[in-house]
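The structure that follows is given in the form of structure tokens.
As you look at this complex, bear in mind that one protein chain is not there, while each of the others sits in place.
All chains are identified by letter, namely A, B and C, in their written order; residue positions are counted from 1 within each chain.
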Amino acid sequence: MVFTEIVRTEDIKLKDAILLEGLPGVGNVGKLAAMHLIEELKAKKCMEIYSSHFPPQVLIDEDGIVNLVNNELYYYNGKGKERDLLFLVGEYQGMDSSGQYDLCQKLIAMVKEMGVTTIYTLGGYGLGKLVPDPRVLGAATSNDIVKLFKKADVEFIDGEPGAGIVGASGLLLGLGKLQGIHGGCLMGETSGYMVDPKSASVVLKSLQKLLGVSIDLSELEERAKQVDSITNQLKDIETSDKEERSDVNYIG
Amino acid sequence: MVFTEIVRTEDIKLKDAILLEGLPGVGNVGKLAAMHLIEELKAKKCMEIYSSHFPPQVLIDEDGIVNLVNNELYYYNGKGKERDLLFLVGEYQGMDSSGQYDLCQKLIAMVKEMGVTTIYTLGGYGLGKLVPDPRVLGAATSNDIVKLFKKADVEFIDGEPGAGIVGASGLLLGLGKLQGIHGGCLMGETSGYMVDPKSASVVLKSLQKLLGVSIDLSELEERAKQVDSITNQLKDIETSDKEERSDVNYIG
Amino acid sequence: MVFTEIVRTEDIKLKDAILLEGLPGVGNVGKLAAMHLIEELKAKKCMEIYSSHFPPQVLIDEDGIVNLVNNELYYYNGKGKERDLLFLVGEYQGMDSSGQYDLCQKLIAMVKEMGVTTIYTLGGYGLGKLVPDPRVLGAATSNDIVKLFKKADVEFIDGEPGAGIVGASGLLLGLGKLQGIHGGCLMGETSGYMVDPKSASVVLKSLQKLLGVSIDLSELEERAKQVDSITNQLKDIETSDKEERSDVNYIG
Partner (left out) sequence: MVFTEIVRTEDIKLKDAILLEGLPGVGNVGKLAAMHLIEELKAKKCMEIYSSHFPPQVLIDEDGIVNLVNNELYYYNGKGKERDLLFLVGEYQGMDSSGQYDLCQKLIAMVKEMGVTTIYTLGGYGLGKLVPDPRVLGAATSNDIVKLFKKADVEFIDGEPGAGIVGASGLLLGLGKLQGIHGGCLMGETSGYMVDPKSASVVLKSLQKLLGVSIDLSELEERAKQVDSITNQLKDIETSDKEERSDVNYIG
């Protein structure tokens, strides 16, 4: 009754590659970061994953053409000392717990076969308040990767995130560890209230160091400024509202 | 544990047929349109589909006889240049995501076997407000069908419906496309607040052109007038309510 | 992953037997009626059905002994012209739609094997208001059974129940019909607000005629009087409340 169909749009073989997961999540931080990297590195699509664990839904493109919701893999062949990269992106994660487990299990088996030896997952860490200077928090499957991450300005704070990591960003690491693939998670601090390009951009700064690649972040930073500007306007309105109200209180 | 039982009430073979899906949905537009076409074309039942993806429920007819909820297929042998038609109708869609995928997968395999080569799905596009002159919006699996639909007064608007198409109307197209069967969706604009025969009737106007059949829409249009009349009375009551309230405001 | 275990506490073979379903439902009408009949006819347990479709729960008896929740079958060998009876009772129905289908499918296959040729399901029909003189409404899989039921004072009213019959009482008939076993449902009208022995007692009056058995209903009728008495006291309190309030209105 479970349906999962793999469409290989290009048959590829990678060497000692890193899987970078950037599925939707808190602040869409992971998705923004992965999509930006795909564009900047001109990574190419090699696989589409369709599954009954996704919603029964088609999306419609600008030409009116329907496409069944899916997850997709993009690859990038590292130049020089760079490692090969494989990106996991999509519009949805598996919709329930058993769907998450099933998709992640299948994916790990598949990417292992394709040459993946490390998994980095990208996500947001929601603080429930505005974050002017987001940090990048980390978690990893081994002490070696903790050390590696710390060199790339990733911070490890005891007890954070307290609830652990839920969804594909956690499960790919947890299940990968059981199967002997190591890796870590980069979490950009974010309010959790809106899509957060600033948080995605700090995650990418750490990721560049980890991957030894150099990419242009100006587009993300431009979008981050726009979001900041809107946020500040909202704060101004709120502040003046409060002032007016306290005026009334003084008068009354 | 999943139960699906097919009862063939007539063994038929179609040629280059079109599947027309009209299951319940927004405004019941698709169901009304398909049921009207079945009646006008005197299509005959050839299959009943029972499944644990439907609710555990029997319906009771006017003689007190119980019938397990199901989906049904009706067929119509095209005359002259008309193509053969197969209708999918019923009281329910599959109740959850995996049920939707499972039923649509099984159905596509089955209708392919029966001679279906094209899938048109019929539905409503809910606008959340009254729609005096509903348009028919389209989405399709290929540019060829987009062109075909445009000739039949179906409109394609970039970004609508923004959420794509959820349920059997979307899934039959998305899964069909993966299996090499092309098709499209006709969505009548509707408020989404009530059953909408007017929207069903504009969908049928486009569908007639696509199918090259000519059918009598007067019954649907009569029902549309009744719905309009009730809606207008409700609007009058609402308007006079507002006027009275503003009177009070003026006096006060 | 689905777990269903059958424990046969006695190996029996029935002849042309009727399955009587009395699982919990609206007003517990069906359960009360079936349990009363089991006691009066001194029917004996022959099977326990355990399943992961029931809640993960044990019940504790008066000696502190735990028992996993289950459904049970009791049998009665008809005397003279009476037909053999098999009762289906329990604390729970299957918890979700696929569980309901799975349990009913398995049960029908099993009772067919044991000699069941007819299925009568017992239930309540909730009216959402107090019902001083409940009627027994019917639904059946064939016209023959409709006729039979009418002779036993069962009423058939076009359009009631409008939503059909949900749960085991409906599904056993719907799935049974697909497998060539006919039967019907007896629904005692009930408020749906409380356990209703009066409704169970009218269902049993019709059932006695159908089965040609004669049983003592005095215990159920005694409990019905107690419920009536409590209901009347509640109504008195409510009425005097309203009177007091309207007094206040007059004074004010």
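Structural remarks
By definition in this document, a residue touches a chain if its C-beta (ideal position, glycine included) is under 8 Å from a C-beta of that chain, and two chains touch if they have at least 3 such contacts.
All of these numbers come straight from a predicted model, not from anything done at the bench.
Among the displayed chains, contact with the absent chain in the complete complex occurs for A, C. Listed residues A:Glu40, A:Glu82 or A:Asp102: the one in touch with the omitted chain is A:Asp102. Where chain C meets the chain that is not shown, the touching residues are 1-3, 5, 7, 50, 52-60, 62-69, 95.
Residues 2, 94, 97-98, 100-102, 104-105, 138-143, 146, 156, 158-161, 163-168, 170-171, 173-175, 177-178, 185 of chain A touch the missing chain (whole complex, contact as defined above).
One rule holds in what follows: only the chains that are shown with their structure count from here on.
With chains as nodes and touching pairs as edges, the resulting graph is an open line. For the pair chain A and chain C, the CA-based superposition corresponds to a rotation of 180 degrees in steps of 5. Judged by shared residue numbers over all numbers used at their interface, chain B and chain C contact each other through mostly different positions, with under half in common.
Each chain gets a centre from the mean of its Cα atoms; for chain B and chain C, those two points are 38 Å apart.
For the pair chain A and chain C, the distance between mean C-alpha positions equals 54 Å.
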